[in-house]
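Omission of a single protein chain aside, the complex is shown with its protein chains in their original locations.
What follows is chain A.
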Amino acid sequence: MNINTPIEEREFKIVGKSVRRDDVLEKVTGEAEYTGDVKLAGMLYGKTKRATVAHARIKSIDVSKALAYPGVKAVLTHENVPRVLHYGSPHPRSASCTKDQYILDKKVRFWGEGVAAVAAISEEIADEALDLIEVEYEALPAVFEPEDAALPGAPLIHEVGPGGNLVLDPVRVNRGNVEAGFAEADFVLEGTFSGGRPHPAYMEPNVCIADWDGSNKLTFWTSTQSSFMVRGILAEVLGLPLTKVRVLVDHMGGGFGAKQDCFQHEFLCALLAKETRRPVKMEFTRHETFIAGRARHPCRIWLKQGFKNDGTLVARDMKLVYDSGAYGSHGPGVTIVGTTAATSLYRCENVRLEGRCLYTNTPINGAFRGYGVVQSYYALDIQMDEAAERLGMDPAELKLKNVVREGDIAPSGHPILGHGLEICLQHGIDVLDWKALRNRDRTPDPSQPHIRIGWGVGCEMHGSSAYPGIKEQGNATVKVNEDGTVTLLTGAAGLGTGAHTALAQIVAEELGVRFEDIGTIHGDTDVVPWDIGAFASHTTYLVGTAAKMAATKVRASVLERAAMKLQVKPDEIDLSEGKIFVKAEPGRFMTVAEAMGPSRGIPAANIVANGTYEPTKSYSFAAHFTEVHVDTETGIVEVKRVIPVHDIGRVIHPIAAQGQIEGGIQQGIGHTLTEDYVIDKKTGRSLNAGLVDYKMPLSMDMPDIETIILEAAPDPGGPWGAKGVGEDPIIAIGPAIANAIHDAIGVRFHHYPITPEDILKALREKGA
């Protein structure tokens, strides 16, 4: 599709309406089948033995007692699994991943890494057998912080890679002349920023089931966002053609990006099933979702920017360091995306960026909603707020002056079409009467003198699709059945976001049939067209366009057949709400069923079409305004109100879009104030790998969220101008909260999470 194609204006019948989701009935009645619900005759249960050291060579593993334990059917160690070096996240057509994993290795690189696996007739027996496996380690010096990993002479975690503990060569971006920019500046701001290790904590723990049939074909159920990627890597590592690996995934209880890796237990499950010739299930405990799942990359950011006294930004110099944990996973992608994102958001012609990613002996960090950008925009937005303070300006006004505009070069390298940040900010300023809020009476409430109130605003932009890092492709197949119903086949995963409903809406709208007439088939790699995976906020944008293209084709075929039956030319008829009518004589019509079905010796029609779409990228935008209450005695920050103003182009399903925004804000509040997966910096042991001490905000903690979705900046690359909304809402809330805390108590924080102890310490230092 040509990116410059004007966006079609039309009156929508289904798009833009919050239709009832196609999966809602089975979910509310508990009938929806998740991977963990699959039960097969003779199924065994697999468990992973996990290391109790952070960095070590395995001297010996004795599995004899475990093998002899009644009910145990197989034990795997590095001595009896294939030794294939493979990617942790093998995105097809992507250069941004690292081949650094073995299924099981002789070396342990983080506390909690799998060193052996057991299959037994029950989960309990498998669990008990783990304790019978004796592992002797030769401990190696370990590093837990990227600073330490970067030192000359630091213990090497991998033998591969560009050298030292670097996951990839430093990512460098240079635009304009930074030195000249700083020379021109009236003042310079410099600061260091850091981010913790938030975890996605999806509701459904990772789970998979492997079953080999008599023809040596592997059927593999797994809770994944990327079933074709799992198929590809399993086939590669197991040495099978793609016809011999079938991956299935139906409903999912979330993923947030983290379920697009290839996990160690998935290989182990397939191998245990092969070894025992019986189906094997492996399901993570909640504890394992932390130690063996994927978290956001902790980061350190140094940011120096030069400003003119009128607020113009003239130079940006930035160094970013991401902590990859023990394996590369998405480290390269996150570093590239997070670093290049800093070319944008606020306009600056002279930019010098350097992003690094380092291995440490800590659990693996991977893809997670906001993908490196949460970190870099936290720094960019907070420093812009500081510049406003320095200038004595309203931060919203300064941000409005500096935000990206139409035609500016985006991080992807192409000009922005459909820029929406300016209008989001302006809209928020207007509806909140922001100037009056800024000038409000700041006298504390006498009944609560320890409470200080603050307002803050944060900005973000985020791409739909991973272009240019990954050359993406969306596919859809649409079939029209002889009764007039329509089947959509898609490889896009349903993480719980309502993506399949949106795709069905798009097909129904384009084709001219009712939403209820669309049936969606997904999650079977033997049946549906190839799919890149559900990530990068791209499903509606990318697969939605492919589905629309396929629907356009079948619509033409249906009209052609109806024209024959009605004995008119195809361009004399139209299709709407399931009826094909002669434009000049609206009373003369036939249903799609009548057009498709057999009649007078003509067999029923077989109308099938594929849509394939290879996009570049669109950007969605948001400004989040928030009110916080800071208790100056306890340090507790309560987020009271959030007014998120988003521009996501054409909205396909308003309630689903709003749900994404509210959920992103909930996660973002957690990451900014309470959530941090803590690794002991002496041993590498996880200190809060569970939901008791990993503090996610719950429904009771949610503020009032007054979501505003604008449709002012559509992108021609998406269906009727639709853009992504998956990742956007988690990015702007963080700096908005940090800025609001500053507004409340006059203290700047450059890190997250901002804990009550941090607040009290800063207040004391300020008072001293």
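In this text, a contact is a pair of C-beta atoms (placed from the backbone, for glycine too) under 8 Å apart; a residue touches a chain by one contact, two chains touch by 3 or more; residues count from 1.
As a convention for this text, contacts and distances are computed from a predicted model.
J.: Suppose you had to identify the omitted chain by its UniProt name; would it be "Xanthine dehydrogenase family protein subunit M", "DNA-binding ferritin-like protein (Dps family)", "Phenylalanine--tRNA ligase beta subunit" or "Rieske (2Fe-2S) protein"?
T.: Of the names offered in "Xanthine dehydrogenase family protein subunit M", "DNA-binding ferritin-like protein (Dps family)", "Phenylalanine--tRNA ligase beta subunit" or "Rieske (2Fe-2S) protein", the absent chain's UniProt record gives "Xanthine dehydrogenase family protein subunit M".
J.: Please identify which residue in A:Gly306, A:Gly469, A:Gly512 or A:Pro697 touches the non-displayed chain.
T.: Hidden-chain contact among the options goes to A:Pro697.
J.: Write down which of A:Pro155, A:Gly176, A:Gly519 or A:Pro756 is the residue touching the left-out chain.
T.: Result: among the candidates, A:Pro756 touches the missing chain.
J.: Return the single residue from A:Glu128, A:Glu349 or A:Glu560 that touches the missing chain.
T.: A:Glu128
J.: Consider the whole complex, including the chain that is not shown, and state which of A:His287, A:Arg390 or A:Arg438 touches that chain.
T.: A:His287
J.: List the chain A residues touching the unshown chain?
T.: So the residues of chain A touching the missing chain come out as 123-124, 127-128, 285, 287, 633-636, 673-674, 678, 687-688, 690, 692-693, 695, 697-701, 756-757, 760.
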